[in-house]
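Mind looking over this structure? Questions follow.
Only one protein chain is missing from this complex, and each of the others stays in its spot.
Right, chain A next:
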Amino acid sequence: MTIGSPEKVTGARALIKGLEEEDVTTMFGYPGAALLHIYDELYDSALRHVLVRHEQAAVHAADGYARVTGKTGVCMATSGPGATNLVTGIATAYMDSIPIVALTGQVPHSIIGNDSFQEADITGITLPITKHRYLVPEAKDLPRIVKEAFHIASTGRQGPVLIDMPKDVINGEFEYHSIETVKLQGYKPTYRGNAQQIKKAAEEITKSTNPVIYAGGGVISSNASAELAELAETLMAPVTTTLMGIGSIPAEHPLNLGMLGMHGSKYANYSVQGSDLIIAVGARFDDRVTGKLQSFAPNAKIIHIDIDPAEISKNVPAHIPIVGDAKIVLRSLIKHVKQCNSEAWLEKINEWKREYPLTYEQGKSIKPQFVIEQISEACSNAIIVTEVGQHQMWAAQFFKYKEPRTFITSGGLGTMGYGFPAAIGAKVGRPDKTVINIAGDGSFQMNSRELATAVQNDIPVVSVILNNGYLGMVRQWQELFYDRRYSHTCIKGSVDFVKLAEAYGALGLRVEKPSEVRPAIKEAIASGRPSVIDIIIECEENVFPMVPAGAAINEFIGLEGNK
């Protein structure tokens, strides 16, 4: 249905109007020839455009913005190399089900397919890593496509949608009509769980004595944290979360077991293995979580609640599948359940908690876990963003998250270089919050030039580099499985991060003693400037507990001196 009085506009104008109608206030992008008309519109638009220094940062920033605000993130890149630079970020968002709309310029229709200058088949390239994609046929289709793209990105299982706009579409004129509703025959996400299945699940729950709730990123996407806690407390069932589910229940909640899987706590993994019932909510039984599939939770019945039917029984067969939105399903499930007979089970779990706490040994050098604890104490309400590697796991294990949308990390794709631009996007989305990027010395170098973006746009993000001089996570595997043959993982002396920060006009601080950690964090936050704290940590510290790839998740390995 179209309404409103017609007015002649260009595709570029229509795009901006469409974005405004979707309540977009901020976007991240980088211009190019194909986008000139759009950038000309942006010149006097109220829409905030953050100019990045590489298109990968635009998409990660849109992703970080989306994760902290719950809104759809928007990024834009020009045709050809601009568009291909988005690919890693689109894949990152796709793997973690993050709603973003990526806009790309394209060569005019008349020369598409000719290997024209700056032509890339970006709808083809992103086919397997987008929820949906459009190559806009004509300017007049733009209002409908923008509307549909935002609808698809933000509903059902969320994800990235790409709109590829040939130059003739951007420049072409037509009579503008705003679009009121979307009509998509093949797209009807299921939100309400099947009532029969919910009853069946409730019956199974009543019988359980060793229940475990296994919560994933879906709980956060559907804003179902309150319902999750209510379910856990009603049943008196412990909750373990995936990496993506961190923050869905407070770290300090007595029923929280923390993260499970490869680097999960021992008590979380033992609980899963000993459970008689697993209630999976918005989680997808990823191989980093389940370890060896055949040995995963051998005695448990599985209730699997997920908005995506394709996730049900994909890896682990579900006894009771419930397709629907986590929040809506949990709300109705809660009405049908009461406390489980789980006293002995919780006592057993508390024993495990006492016996196998998450710990580390203090030494003379700075321990990375200690740094995370210091950050957790100094700014417990901060949004923590991470890069990928050992530091990411320590950030997952040792920070005490209080709320959903405060732990932002690339879980599914594991994209090094994600953290810093995502932190920029997070700070733009939540200027009221302290945003800290916990980085590795390797990962930070992947997108460190975004210091220019942070400084130019005055986005005071604090990057804490846990500098071990190594691509630490890879080095750890080489230490454990390749006889300490550190092939191409030593990156000591790469760059002076303090000078690098200063060169961009950011604040740079170096920390070499444990006692300096806390003051440096305080100084960086108080400065109100983009800052980098280079913390020289114990260089061969490992992430434990650890389950080797392909083993059952209660088969931990360690080194001497490590539990």
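Operating definition for what follows: a residue touches a chain if its C-beta (ideal position, glycine included) is under 8 Å from a C-beta of that chain, and two chains touch if they have at least 3 such contacts; residues count from 1.
The rule is short, and it goes like this: contacts and distances are computed from a predicted model.
**Q** According to UniProt, what is the chain that's been left out of this complex called? Choose from "Molybdate/tungstate import ATP-binding protein WtpC", "Acetolactate synthase small subunit", "Oligopeptide/dipeptide ABC transporter ATPase" or "Glycerol-3-phosphate dehydrogenase subunit GlpB".
**A** In UniProt, the chain that is not shown appears as "Acetolactate synthase small subunit".
**Q** For a quick check of understanding: of A:D40, A:E233, A:D276 or A:D308, which residue touches the chain that isn't displayed?
**A** Touches the omitted chain: A:D308.
**Q** Quick one: say which of A:K17, A:H49, A:K71 or A:K131 touches the chain that got left out.
**A** That would be A:K131, which touches the missing chain.
**Q** Since one chain isn't shown, list which residues of chain A touch it in the complete complex.
**A** 123-124, 127-128, 131-133, 135, 152, 184-187, 308-310, 313-314
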